[in-house]
Each structure stands twice: as C-alpha cells, then as structure tokens.
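These notes are about the structure you will find just below.
Here is chain A:
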Amino acid sequence: MTPTLAVDATGVTKNFGPVRAVDEITVQVAAGEVYGVLGPNGAGKTTFLRMLFGLIRPDCGSIRVFDKSWDQAGVGVLDGVAGFIESPRFYPYLTGRANLEGLALLDGGTRAGLIKEVLDIVDLTDRADRKVGGYSYGMRQRLGVAASLLREPKLLVLDEPANGLDPAGIRDMRALVKRLAASGLTVLLSSHDMGEVEEICDNVTILNRGSVAFHGTIAQLRTMAPDPGYLLATTDDRRALALAEHHHGVDVSLDPDAALVVTGRRSEVSAFVAALMRADVELLGFTETQTPLEALFFMLTDDTRPTSAHRSNQAQEALR
Partner candidate 1 sequence: MRRTILIVLAALIAVIGLASVVTATTGGSSSVTRARLEKSLPVVFANTYVNQANLVGRNVTAASLHAKAMCDKHGPDVADIGPGGDWNCLMSWTDPQVPMPPEGYGKFELNVHSNDCFTASGPSKLTGFLTITDKHGKPVTNPLFEFDGCFDPHSDNAATGVYFPSLFAITSPNVTPTAQGRTTVKVNCGTGSQGCAGTVTATAGRVNLGTMPYKLKEEATGTLQLPKPVPAGAKEVTFEVKPSTGAGPTSPATIPVQPR
Partner candidate 2 sequence: MTAVQTHMDPAVRESTVAVERRRGGLGAALRFEVRKLRAQYRGWAVLAGAVLAPIPIVVIINGQSRPPKDTLFGRFATDNGFALTLLILGFATQWVLPLLTAIVAGDIFASEDQHGTWKTVLTRSTSRAQIFWAKTLTACGFAVLVLTLLAASTIASSLLIVGHQPLTGLSGQTIGAGTALQLVTASWATTLAPTLGFTCLAIVLSVWFRNPAVGIATPVVLGMVMVLIGGLGGIEIIRPLLLTTSFEAWHGLFTQPRFTGPLVEGLLVSAAWSVLSLGAAFAIVRRRDITGG
C-alpha cells in the first residue's frame, strides 16, 4: 500500500477568461515533507494554492488532499490543512485575539489554551488585545501563522511567508518555518525566492507562466545548476584579465561597473584567486553574485527573452 499523499494534484488547469493562469500542473506532496513551489510573480503559484483551498475551482484536473476531494468531502478537504495565501487578512475592527476566537468558532472550537499557545509561538501575546487595524504588516503575517496553527494542521500551506517582512522578520519567519518543518509537519511553501526554498525544502516544483518548468529534488536541481558567479575587485584588473587567459576553467570579463565578473566551478575560482595573489594582484573585494540555484531558477523562469520557453523546456526534458 502506497502511503497517502498530503497533496495529490493532477493535470490542474485554470483559465481566467482568455488567460491560462495554470496549465495542467501536477504537484504531489508526500506526508511529512517540506515542499517548495517556486516561481516568479504571476507564475500561477497563488492560483494553484487557492485551488488547493477550494477558493478557486479548477477548470480541469483533480486535487486530492489527504485523499479527499472537494467533490466528495466539500469543506472536509481542509480538515487537516491550514495556511494562508498571499498576505493573511483579518478583520481590522477586531482585536488579534478576537479574530483568532472567531476563526476558532469556524473551526468547530479548539482545545482550551490553544489560542494563548499560538499567540506565544508567534510572539503576539502582548499585542493580542489590540485591534488588527493597528497591526504592522509583519504582525499580521505572524497572526496569519498563529491562525493557521490554531487548526493543528497536518499540512501547512504558506504562500510567500516572508513577503513584505523586514530582514529581521524574514529571519524569524524562516526560523519558524524550519522549526515547524522539523516537527514533522508537512509544509507546502510557495516563494519567488530560491534561497528561501533551497534551505528547507526537500522537493520543489518550479512554475513558469502557469506550467511546470522543473519538478524534482533540490539535489537534482543542483546537478543542473550553472557555475556560480563572483564579483572581484582587484588592485589591477587588467593584469587579472590577462592572467585569466592562461587559466582554464574560469571565465572572466570586465563589468561596466569596473569589477571583474568571474564564473567557474568553486575550485577553479579559488585556484584563480590564488594565482592572482601569486602575481601580486591584491584582492579588494569578493562577492558571490548569485547562487547556482538562483542562476538556474532565473534561467528556468526568465521570460524576458524569447528563447526562455524553449530553454526551460529543454531543461525540463534534460531532467527526465
């Protein structure tokens, strides 16, 4: 007997008028894993998550959550599911606590003390009795997490949880998601940020323009990632360029901002840097421009160039 999938979406398609927002996507999330749905804004991530929650009806395809479908179970599909889509919204004229109490009513009640517990988890206990209208964006985001935990879910769906947060907020939110994931909860995380997903997800689906551009594990994704890129600032860029010509395995060019752009495998790049030192070219700065996965992500989803669709298809086929 195969274990029940937390999410089993097959061939899901949704059109908004003439626009195909989601085009036959298939996403399968095993119970207990942390799954990332990645894509630039407008790729169809949110539409897919809304269909998962029954907020939008798919035109075709099937969505089963813990082996229940909307057709059979209605709102029972959401029994083990919680989360939020885009930024969480609450009633501004109610306090944070009153919002949670109301939502708990809709959930059929919660066990005693749970509201206090979830408020503690997201560190909103002190502000719980203020009206949500006065909350900052980050506070609302945290209240959204609290409202989700209130359902004691088996599957937590978070849509861009770090969106709009300040760096400290992003750090805290990531820490929270990690801890939740570590506790055995199935997490379905959507993001436009590779870095966010890379750290915590086991499997990812990359969406581009409503279609699946990549589907697999992070490890698989890494194997097809391009060489990382670095920005080098040296005391003598001309000399460095000249040296690079004799150094195989790295590709060096001069950037208009008068920095050297170096791409190549990590070992080759460090060998090149060592060569520079030996040649008395001093290194003033060394920055990673983008991680290999980010580079790949942009390659898979870059839709500004006409060839991108073609290329991402190739990338997809290469993986199969």
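Here, a residue touches a chain if its C-beta (ideal position, glycine included) is under 8 Å from a C-beta of that chain, and two chains touch if they have at least 3 such contacts; residues count from 1.
These made the cut because all candidates are chains of the complex that A comes from, given by their letters.
On a predicted model such as this, the values are computed, not experimentally measured, just so you know.
Only one of 1 or 2 makes contact with chain A in this complex, and that is candidate 2. Within the complex, the chain A residues that touch candidate 2 are 3-4, 6, 16, 31-32, 47, 50, 53-57, 66-67, 74-76, 78-86, 88-94, 98, 101-103, 105-109, 114, 117, 120-123, 142, 147, 149, 151-154, 169, 172-173, 175-176, 179-180, 183-186.
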